[in-house]
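Left out: one protein chain. Kept in place: all the others.
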Amino acid sequence: MGSYRMDVLVCGGTGCQASNSIDVIETMSKEIKAAGLEKEINLVTTGCFGFCEQGPIVKIQPDNVFYVKVTPESAAVIVKEHFVKGRVVKELLYEEPKTRKKLEEQSDMPFYKKQERIALRNCGLIDPENINEYIAVDGYQALGKALSEMTPEQVIDEVKRSGLRGRGGGGFPTGTKWELTRMSKADRRFIICNADEGDPGAFMDRSILEGDPHSVLEAMAIAGYAIGADSGYIYIRAEYPLAINRLKIAVKQAYDMGLLGKNILGTDFSFDIHLKYGAGAFVCGEETALINSIEGGRGEPTVKPPFPAEVGLWKMPTNINNVETFANVCPILLRGADWFASIGTEKSKGTKVFALAGKVNNVGLVEVPMGTTLREIIFDLGGGIKNNRKFKAVQTGGPSGGCITEENLNIPIDYDSLTEIGSMMGSGGMIVMDEDDCMVNIAKFYLEFTVDEACGRCTACRVGNKRLHEILTKITEGKGTEEDLERLKDLSQIIKDSSLCGLGQTAPNPVLSTMKYFWHEYLAHVNDKYCPAGVCKALLKYHIIPEKCKGCTLCTKVCPKGIISGKLKEAHVINKEECIACGACEQVCKFGAITRM
Amino acid sequence: MSKIHLTINGLPVEADKGMTIVDAAKIVNITIPTLCHLNIHDIKMVNRTASCRVCLVEVKGRRNLAPACATEVVEGMEVRTDTLRAVKARRTMVELLLSDHPTDCLVCERNQNCQLQKIAAELGIRKIKYEGVRSNHTKDSTSDALYRNPDKCIKCRRCETMCNEVQTVGIYSAVQKGFETIVSPAFGLPMVDTQCVYCGQCTQVCPTAALTEVSHIAKVWEVLADEDLHVVVQTAPSIRVTLGEKYDMPPGEDVTGKMVAALRRLGFDKVFDTNFGADVTIVEEANEFIERLKNGGRMPILTSCCPSWVKFIEHQFPNLIDIPSSCKSPHMILGVLSKTYYAEKYNIDPKKIIMVSIMPCIAKKYEVTREELTNNGLRNVDHVITTRELIGMLSEAGIDFKNLPDEEFDNPLGISTGAADIFGTTGGVIEAALRTAYEWMTDRELENVDFHSVRGMDGLKEASVDINGMEVKIGVAHGLGNARELLKAIEKGQAHYHAIEIMACPGGCIDGGGQPYHMGDIELVKARAAGLYKIDKGKTLRKSHTNPDVIKLYKEYLGEIGGHRAHELLHTHFKVREKI
Partner (left out) sequence: MAGIKSLDELKALRDKYKSSVEMRSSTDEENRVRIAVGMATCGIASGSRETINAIVDEVRAQGLNNVSVVQTGCLGYCYAEPVVEIRMPGKEPVLYGNVDSKRGREIVNKHIKNGEVITDLVIERSRC
């Protein structure tokens, strides 16, 4: 191994690959060779840095320079300027939107400043396809420690004391889950890693698997040791090809190194890991549905109890944790339960990864201590609302969660506080909405998702949620009545009460929470046939402000219905009856004379 | 057994461990409505999908409502079925089901016989609060036997449990997602292209008209009205003990006389008895058995009266296809005899003879279309209607069944022995065959003709009979899941029998796919079986080979048993079918 004087870390996550990071890596590699620097500079493809909005990301160490939005062309410039001449390429630095200052170091950026990375600790730091790098950052030490210095009970106790709770949405205490599975009498037990990430907008599990797959494998083996399982399954959606590929490489490397398989690290403990591919059905994130799917059946939930900890895969006790939960396990074992428990709030320990999306400046993945406020996440890390629009609400918990408004932005968030204000942690999706978002439409959007993703097994969800969606559609089309609002509320409650699984039970949450906080918007749609955000097309009417209209006739030329009339240089008029609200006139008007009402 | 103590609506209940809330509630006379739930213990059919949600109840300490059909009682549980929350939820579930269900009850096959309709009536639903789009799927009428109307499906998944777990045919599974979900053959294949054996057990458990027989009533009315045709009818052994149920007679009551009278009043020119065909079957089959035994043929011999079972072996066990008896099924035998023997004897043009079979079975509708089951270019049987369809015709014709006089079957195909009667229940065919084979092989009279070990509802039964010092081993399976087990053991050489009877439907033809709906009440099925054994017991002639008209048939027309003519008319062959 040569001695490199410089590490160049280029993001190879799905997000950055989508913005061409593969070409960046290729160009860089070529240019480094051309400059004769290949023995001095180590080009590393890493996992996701989280700052997807600014991708592709290139980080230079030890110089600690963070380049954003790197193109193949600018990659060549970095080589020539930075690598050869030692000059930082200022144009490629991140510019803080408020101060317009170029920031050189990652740690200076508001996006990273408040982050505390435990689950994402190795993402963007190591080459996920090289097990040696994982070993170099204490990889498999936690497994080694567990196997040689701890009893299974001690491992469970450590996880219990850490206060780690399930990161997939439920928030069930992980150590307790392990203990319950261990206590179920059986000949065999299984570990399942739930990598069937399905919330729209959430991609932390994918990022962890892409950026640090070994951390999950190691934690699964530790869980296997703790509960007495000799094999584990990773249930991953087939739409995650990169994560699957990296997992495959990682599993092979771990087997080759004797870190999986028979007699791990010379002990009596053996553990196998198998990959199972899901077809990407949201409902398969539900434990019993996931188990049915692994067994080759239809991905449909079954009645609980019995819980998988008692009767799970192949009818054996099975412990299911999601990817992010597993990613927290090794640090807990290495740094101790007390360290982990010192982070976070009273009942929610450690950190949580959120996928920040929607109308926020810094879209991406952030990991913050439990107890951080939504305001900090959205306005500090997220850099505030795009285009200086006004914040309206943030949806947490994906389609199963609810929306949170301005008044609750200062609440330190954890599992319990979010539930209290009518939303939920979920898997950590966070979609920010501004004043241009119609909340009725948002509720409809989420419901459409769950209606599409429902398994169709139980009446409450299959027909009930469909009917909810139909009522919402009716309202957004301006055909709703106050009676419909009553129906919406009633039916939502009943579905929550009556559905077989979590998907159905939580599907009406977006409806209930938007009704709670934005009742006036519902009323406006129903009574005034008016969409305050101007989103619902059927309720939109365009209007020309006579004072502003110069009579340029441009709008008459683009109107597809030909219903704008008026003489040259005189104020024009739109025939509202026939207007289809396509918005073409508004877009072309140079005088701001056309408004929605 | 340890007892569980709980309260339901405040009433203390002492229940057994493992009981569901639905069953525990019955102890204190509380009926919790159910729809998808169906447990038929005797045939190991357990549908615990908890999918319809009409049995929701409140359980103290539980966040949401519990499905009473799938929630086991636990010590100290406090259940309420009567709170507004529970009542409203149950009601809403039914309303939601109705909101996605056709409203053509008045013209529906299951009108007044539909469990969804029943529950809607019981809950007093007068208005469907949540209207919306209704499913509109392709109806499947590709087969001659089974009609699928997915629009009427409430996704209870009983058919799936029956088909996949009890019968192990494995046709149905849920496909698509969400509102679009339907229960259908894989890849949306039309029924006719599947390995469905048309046992019709799915129609027996379907709570609505999503799965029904293909009706041939209209065709039968048409031929009856045609003066030019000579329309004859035959009735399967089991019909005489199930038809009376509709007319409030006790289950299993023998209504042979009224049935014959009713059929005459419908306008059939002759009313024959499939039982005559059954006696002929036994004569041929027993002979085949003895021949095989003598000549070292492949053992065991399998009965072949059940068309579902025959189709099952053709799909699933191609390498056993040479072991079933080559005998046609009794109604096909009666069919061909009516168009040959009877036609010649009474000088009727066989082309003008239309044979209608009243069967307990849906698969018989398919069986009559098998092209090898023709003679002289004529189908052995022209139309098949089920017991249920016959009930429909009788009511349409305004026949007061209960008060009809008893009448006799017509000659020369109307006399039968008790051995033929028990063809309608599991174990009956092999018992009938044993009676004849024993006497033929030993040349001694069989004094006790009752073989009790092959009777009853056990899925697999065996008997061994000492015939001339040889231990003849008999196996019986009913329900195709049990049949599969038995055949697998034979295939692997782990089971050794000389003769095996298999019936596709659990319990045999008395629980056939075309019988009146038993709604999961297996006691009804047992009563039907008892009815058949009672008829058998009451007859003087209880061995097929003693049937005087059968003897006459061979003497006058067929010649030797198992001879050339018998083979031409009474035997058939099987073919290997694709396994999908």
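Each chain gets a letter, A and B, in the order it is written, and its residues are counted from 1.
To be clear about the criterion, a contact is a pair of C-beta atoms (placed from the backbone, for glycine too) under 8 Å apart; a residue touches a chain by one contact, two chains touch by 3 or more.
None of these values were measured; they are calculated from a predicted model.
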Chain not shown, its touching partners among those shown: A
Selected from A:Ala136, A:Met183, A:Ala238 or A:Leu568 as touching the chain missing from the view: A:Ala136
Selected residue (touches chain absent from view) among A:Lys30, A:Lys69, A:Lys114 or A:Lys145: A:Lys145
Touching residue (missing chain; options A:Lys33, A:Arg87 or A:Lys248): A:Arg87
Contact partner of the left-out chain, one of A:Ala186, A:Leu265, A:Ala341 or A:Ala538: A:Leu265
Identified contact with the non-displayed chain, of A:Asp23, A:Glu40, A:Glu95 or A:Glu239: A:Glu40
Touch list for subunit A against the chain that is not drawn: 1, 3-7, 9, 40, 42, 61-64, 84-87, 105-107, 125-126, 132-133, 135-141, 144-145, 147-148, 256-259, 261, 265-266
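As a working rule, only the chains that are shown with their structure count from here on.
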Subunit A and subunit B: spacing of chain centres that average the CA atoms, whole Å: 54
Residue numbers on subunit B that touch subunit A, as the complex places them: 48-54, 56, 64-65, 67, 70-71, 85, 88-89, 92-93, 96-97, 99-100, 129-130, 132-133, 154-155, 157, 173-174, 176-181
Subunit B partner contacts - residues on subunit A that touch it in the complex: 281, 298, 300, 302-303, 451-460, 462-464, 466-467, 470-471, 487, 491, 494, 496-500, 505
